[in-house]
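Every protein chain of the complex appears in place save one, which is left out.
== chain A ==
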Amino acid sequence: MPHGPEDDADGSGRRAGHARQAPDEGAAGAFEDALLVLVPGLRRYSHSLTRTDADGEDLLQDCVETALQRRAQWRGVNLRAWTFTIMTNLYRNRHRARVRWPTTAIDEAQEIADTDRTGDPLERTRIRTALDALHPDIRTTLMLVVVEGYTYQEAAGIMQIPIGTVMSRLSRARHQLAELLAKDNIVPLRRPK
């Protein structure tokens, strides 16, 4: 499941090779190598948090930059959790800095989101639109657990909150999402093509 359908569409699974292909130009260190391996997972996480893939790529870039800047602070264990914590904080800060709710046009979001999917683009749009309606903290919790497979304890560590808060956020996420998706089913989305 870690690999998307695009890999098959390639017919070669060569994407993974790409990432490892050019660690030569200024990114040869062990830390960089380890970070590079984590990029696909960080990309999925960032895309699952943001309204558009473009926003997700931006968040990913910020995350990697921050990780490189703070490499001295990494204690040498669990780079994945460490980088996920960084991204989680960056995401949270973005939302705090922003006016209440982000105002990215939904149409734009859909346009970008649908460009490289081999699955049902409507379904992805539907899910993403529903997730956009969740509070960012609630969305973060749900994505860490559901998409990234973290345990509740690990998710609590990454978000730096008590585990009880993880549970209540998860509960709210699922409740709200059920309502949002049920509503969505009544009004079929149709995109002009």
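To be clear about the criterion, a residue touches a chain if its C-beta (ideal position, glycine included) is under 8 Å from a C-beta of that chain, and two chains touch if they have at least 3 such contacts; residues count from 1.
The rule is short, and it goes like this: contacts and distances are computed from a predicted model.
Taken from the listed names "Simple sugar transport system permease protein", "Iron ABC transporter ATP-binding protein", "Anti-sigma factor RsiW" or "WD40 repeat domain-containing protein", the protein name that UniProt assigns to the chain not shown is "Anti-sigma factor RsiW".
Check A:Leu60, A:Leu90 or A:Ala156 against the missing chain and you find that the one touching it is A:Leu60. Although one chain is not drawn, its touching partners on chain A can still be listed: residues 1-7, 9-23, 25-27, 32, 35-36, 39-41, 43-44, 47-48, 53-54, 56-58, 60-61, 64-65, 68, 108, 111-112, 114-119, 123-124, 127-128, 131, 142-143, 145-147, 151-152, 167, 170-171, 174, 177-178, 181.
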